[in-house]
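Only a single protein chain was left out; the remaining protein chains are all shown in position.
All chains are identified by letter, namely A and B, in their written order; residue positions are counted from 1 within each chain.
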Amino acid sequence: MSTGSGAATFVDRYPEEASIVRQAFFVAFVAFGLGALFGVIQALHRTDILRFIPSTDYYTVLTAHGVLLVIVFTIFFLVGLFQWAITRSFDRPVEDIRITKAWLALMSVGSVVTGVTILLGFVDEVGISADVLFTFYAPLQAHPLFYAGLAVFLVGTWIAGADWFRSWLAWNAEHPDDRIPLQAFVVLTTMLMWYIATIGVAVAVLFFLLPWSLGLIETVNPLLTRTLFWFFGHPVVYFWLMPAYLLWYTVLPKIAGGRLFSDPLARVVFVLFLLLSTPVGIHHQYLDPGIAESFKFIAMTNTMFLLLPSLLTAFTVVASVEHGARQRGGTGLFGWLRALPWRDPAFTGMMLAGLMFAAGGFSGMINAGMNINYLVHNTLWVPGHFHLTVGTAVALTMMAGTYWLWPQLTNRRLYSRPIGLLQVVVWFGGMALMSNAMHVSGLYGIPRRTAEPQYQGFDFSTAFGSVAELNVQLAIGGTLLFVSALLFLANLAFSWGNPTTSGLGQTLPPALSGPDDSPRVLDNMRLWAAIALVLVALAYALPLGAIVADSGLFGPGGDAYPVTVVLNSVAVTAERLTASVGATLADVGGVLEVIR
Amino acid sequence: MTGNPLRIETSGGVLVGFVVLAVVVFELRTVLGMLFGIDVSGVVYFPVALAVLVGLLVAENALRSVGSKEG
Partner (left out) sequence: MHIHQYEKLWLGLSLLLIVGFVATVTYGAVGTPAISMIGDDGDTLNPNAIDDHPEFGDPGVEKVGESEYAAYVVARQFMFQPDPIVVPANTTVTFYVTSADVIHGFSVVGTNANTMVIPGEVAELTVEINDPGEYGIVCHEYCGNGHHGMEGLLKVVPADEYDGGDAE
């Protein structure tokens, strides 16, 4: 990585597209830094190691941590990476850069509006708050701008997908007999999955929550909006994961010194994700009253089969890395491991992320078990699980991928590879501590999503050690993660000071078993989208119908519970908010100019 | 094999291997506690585990420098 192959970089060939990718990454990393800060505040607060905010503000911090990291950070990184992948693999510029700029702007505006609405929860005087957490379950009610920003953001992602499909159509017109390049294949299947998944959240927000928060409708059905959220809430985790898979399938084998083992199997994996990601959301609702056991059972079965593409990925990725190691001269049953480029933070980061994903996969299998789930549902076990998956498999792969990609986007070398290596290793170690403590705490019944899991009337009993000891583990782990995040951001910021260098370009080698070995039907996007929709209808038509039949589209009644009392008239708050959003946008715009 | 231009000998793998081993050793106490009901005091376990790991790292380092002198 330190010595390029001498080829032209992405930014040399597609300067405008590279600028888009950089801007998307910039927003992602700003959100990442803020989210990491909020993360360490929570780790210290809930364990009672260090409390410097009131516990009522904990939920503002928690909402911001969730939304900034899993909506803004992951999805902005995704659109940046996908734009790179589409342009690179079709080897053609975007059809109309204005459209590309427009969706990035829409996504940014939506994120800023939602983000500012959340952060205003710290300022009681304004009377605006969105302390509803990432899941925004009604009848807790956020300020309308929270939902509105989310809607604008979603529209931005939809246009982004359309932009990439347009590139595909244009490319296809010129290459009617070619197979879709693998990277573009990942982007297209992932975006189809996204279109299907976002139906749920779009209906929940646009038809129910936004009108309800504006006072246009009186009541909502809490079970219905919750079910619609999880219609979106599970496939979104695969939406976060697909950029990591894109990097594991197409970049990791190259960094390891080899080539992807099998392109056809990769296509099968991504088609399986498209088909199975959505009809599983009810597994987040195993404990919900009002949903029949049989529907939960269907979701459980689908979820278990969703293990298949990830198990296949484990094989293909390890096989590709082993191939790379043997190309580099590695020998022996396990001796080849020593021949891998462990000093390269991009490589080591992705490998450690993959290792933790295996652990996260196993705790996910526990979650998916309908009956064992009763023991861990909504305990700290669950954040323990998803900090291994989205918090490491996805986030650490994204950071590692950035180490490889950044020179391609800027023509500048990374500031320091040793710091990069230290950073990924600290993330791995910190996450091991924090996630272990969370899993064990969860088994003792300690709940998630609470500022003070210390109760008056009882103590948690432990199988070994003590709760105090787990708290220390969690806090140390969280602090290490924060340090790692700072190292990452600082390394990237200092890289900007490096002089531009030519010849940093890297090429991606073709797979050992190429796309021509696979049946053409795999590239039939219409077919897979249709099957995916049928599966979703099968899994969701009856439960949604039953919920509406039981208590109506707008529920059996009940009040709204705004997370803050609105002190001022809507007009005054809107005015204040417009001013603060405008100022923030101006700041963002200024910085984006600099990046460009 | 040694003539392969792609092969670069580094100690990066030792660092990563050490960290992965450290995590495994750390988790071992949880396995003992949760699965076998053996409550090992953390005050004893972690310092001992750390000492063993550091010992291993020093030994590995010494062996490698001897090996490279002979090689």
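Following the convention adopted for this analysis, contacts are C-beta pairs under 8 Å (C-beta built on N, C-alpha and C of every residue); 3 or more make two chains touch, one makes a residue touch a chain.
Please read all numbers here as calculations on a predicted model, not as lab measurements.
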| item | value |
| --- | --- |
| Chains still shown that are in contact with the chain withheld from the display | A |
| Touching residue (missing chain; options A:418, A:558 or A:582) | A:558 |
| Contact partner of the left-out chain, one of A:14, A:59 or A:464 | A:59 |
| Residues of chain A in contact with the chain not shown | 55-56, 58-59, 62, 131, 133, 137, 139-140, 221-223, 226, 261-262, 264-265, 285-293, 296-297, 300-301, 304-305, 307-308, 311-312, 315-316, 319, 365, 368-372, 374-375, 377-379, 444-445, 447-453, 455-461, 513, 517-519, 546, 550-551, 555-559, 561, 563 |
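Simple rule for what comes next: only the chains that are shown with their structure count from here on.
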| item | value |
| --- | --- |
| Touching residues (chain side chain B, partner chain A) in the complex | 1-2, 4, 6-8, 10-13, 15-17, 19-20, 22-23, 26-27, 30, 32-34, 37-40, 42 |
| In the complex, chain A residues that touch chain B | 257, 327-329, 331, 337-344, 348, 351-352, 355, 421, 425, 428-429, 432-433, 436, 440, 443, 463-465, 469 |
